[in-house]
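Only a single protein chain was left out; the remaining protein chains are all shown in position.
Order as written gives the chain letters A and B; numbering starts at 1 within each chain.
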Amino acid sequence: MRNMDSPSMIICRCEEITLQEIVETASRFRCSAREVKLRTRAGMGFCGGRTCRMLVDAIVRQTAGEPAEPLPDAFSLTYRPPVRPVSFSELGGETPDERQN
Amino acid sequence: MNGRIDRHPILGPLPPRKQIRFQFDDRTYLGYEGETIAAALLANGVRALRRHEASGTPRGIYCNIGHCFECRVTVDGKDNIRACLTPIRDGMVVRSGRKLPAPFVVGGDSL
Partner (left out) sequence: MTDVLIIGAGPAGLSAAIACAENGLRVKILDEFVKPGGRLLGQLHQEPDGKWWNGIEEASALHERAMSLGVELVLGASVFAVRRKEHGWQAESTKGVHQARVLLLATGAAEWPVPIPGWTLPGVMSIGAAQVMTNVHRVRVGRRGVIIGINLLAAAIARELQLAGIELAAMVLPLRSTATGESANPMHVMKSLSHIAPLAPSAWIRTAGKLLKYPAFRQLGVRFFPRGGVRIWGIPVHLRKCAVEIYGTSQVKGVRIADVTPDGRVVPGSDKDVPADFVCIAGGLYPLAELAAVAGCPLMPVPELGGFVPVHNETMQTPLPGLYVAGNITGIENARIAMAQGTVAGLSISLDNGKGGAGMRERLEQAVDHVRRLRESAPIRFHPRVSEGRAKMAEAWRQRQADQGAST
């Protein structure tokens, strides 16, 4: 962390994961953004990582000493459906089905 | 202070709209047809829409367009509805999310 970093500043709003937790996890385990996500739950909250995904990525890269801009060909965090939280009733198709033949 | 922008130098005056009565956490509020829950509550000076499930810190809108889910409320019994995407309806009953009990966590609330 840089000298001015506020360690308790929240990065992942959904899970309330702080900057300190992310930086410490990244440096302790020398791991990828994806592994930081799995270890801290940052990016795994209600919004599906939409708000903090880029931040976690940038922080992990900087902690590892890499530039904050995305690397060409690298895509560290994948998207899996559903990309919005969805209720079981919605998944089960309780809402009108518009399948047409 | 009026919570709405009734007159605007470029967009013009707000057209007349039907008034809507809805409830949020057992209080009745007035809004206008077409307003989202988040907008109607903000016009009434209400910013906090829920409490964080673990820490209990108050939360309100952040993105206002359905991306962040900070504004999730319970509407007519259905959970996790985004207040920023849901138009108010007459008689709608809205409830804010509370901090959840955490009986196995040191310092957490018991059941």
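Here, a contact is a pair of C-beta atoms (placed from the backbone, for glycine too) under 8 Å apart; a residue touches a chain by one contact, two chains touch by 3 or more.
Bear in mind the structure is a predicted one, so any value in this text is a computation, not a measurement.
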Which of B:Leu14, B:Ala54 or B:Val93 contacts the chain that the document leaves out: B:Leu14
Interface with the undisplayed chain - residues on chain B: 1-6, 8-11, 14, 34-36, 39-40, 42-43, 47-49, 52, 57-67, 85-87
In chain A, positions touching the absent partner: 1-2, 4-6, 8-11, 13, 16, 19, 23, 50-52, 54-55, 58-59, 62-63, 68-72, 74-75, 78-84, 86, 90, 93, 95-101
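We adopt the following convention: only the chains that are shown with their structure count from here on.
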Chain centre separation in whole Å, for chain B relative to chain A (CA means): 26
Residues of chain B touching chain A in the complex: 52, 54-55, 57, 62-63, 67-70, 72, 79-80
Chain A residues within the chain B interface of the complex: 13-14, 16, 46-47, 50-51, 85, 87
